[in-house]
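One structure, as structure tokens, below. Some questions next.
With one protein chain removed, the remaining protein chains of the complex are shown where they sit.
Right, subunit A next:
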Amino acid sequence: MRVTLTVNGARREADGVWEGESLLYVLRERLALPGAKNACEQGECGSCSVYLDGTLVCACLVLAGQAEGRDVVTVEGLRSDGEALSPVQEAFLEAGAVQCGFCTPGLVVAVDDLLRRIPTPSDAQIREALAGNLCRCTGYEKILDAVRLASTRGPGALPAEPEAGL
């Protein structure tokens, strides 16, 4: 079947999609957007986190057909025009929160979502918000540092787009 959706602000079409295929597969294998990672395919690791109509979801748990006509934002779409990186990505780099980097795109989207909902989260709120994102390298401390750093830069630092597009 054909699936038509908006990804990072642009209308995209994917043909020959199998009815049981996930949104993650469509993004990575059909639309050449490898930012969202495929690790567990069962919602456990969060490395495939994306926005679907402005809501944080695991792309591996959404059927491609369910995304028909909807609005998807992946890690590739988080930065504003003219920016090299989004503020959350900058904070991850500065805090040294990236080692192998496999978990990073999912975490960046999840942190972006957290800071839109709660601009200055407590440590408990950060831990709860990131409970569905696994990292095998960092031990999480530097990821927490990155979230704290990003939060000090204020909600104004986040581009308005993912929300405005809903």
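The criterion applied here is as follows: a contact is a pair of C-beta atoms (placed from the backbone, for glycine too) under 8 Å apart; a residue touches a chain by one contact, two chains touch by 3 or more; residues count from 1.
As a working rule, contacts and distances are computed from a predicted model.
Enquirer: Can you tell which of "Branched-chain amino acid ABC transporter permease", "2-oxoglutarate ferredoxin oxidoreductase subunit alpha", "Xanthine dehydrogenase, FAD binding subunit" or "Tryptophan 7-halogenase" UniProt lists for the chain that's not drawn?
Expert: This omitted chain is identified in its UniProt record as "Xanthine dehydrogenase, FAD binding subunit".
Enquirer: List every residue of subunit A that touches the chain not included in the displayed model.
Expert: Residue positions of subunit A that touch the missing chain: 1, 18-20, 22, 41-44, 46, 49, 55-58, 60-63, 65-66, 68, 110, 113, 128-129, 131-133.
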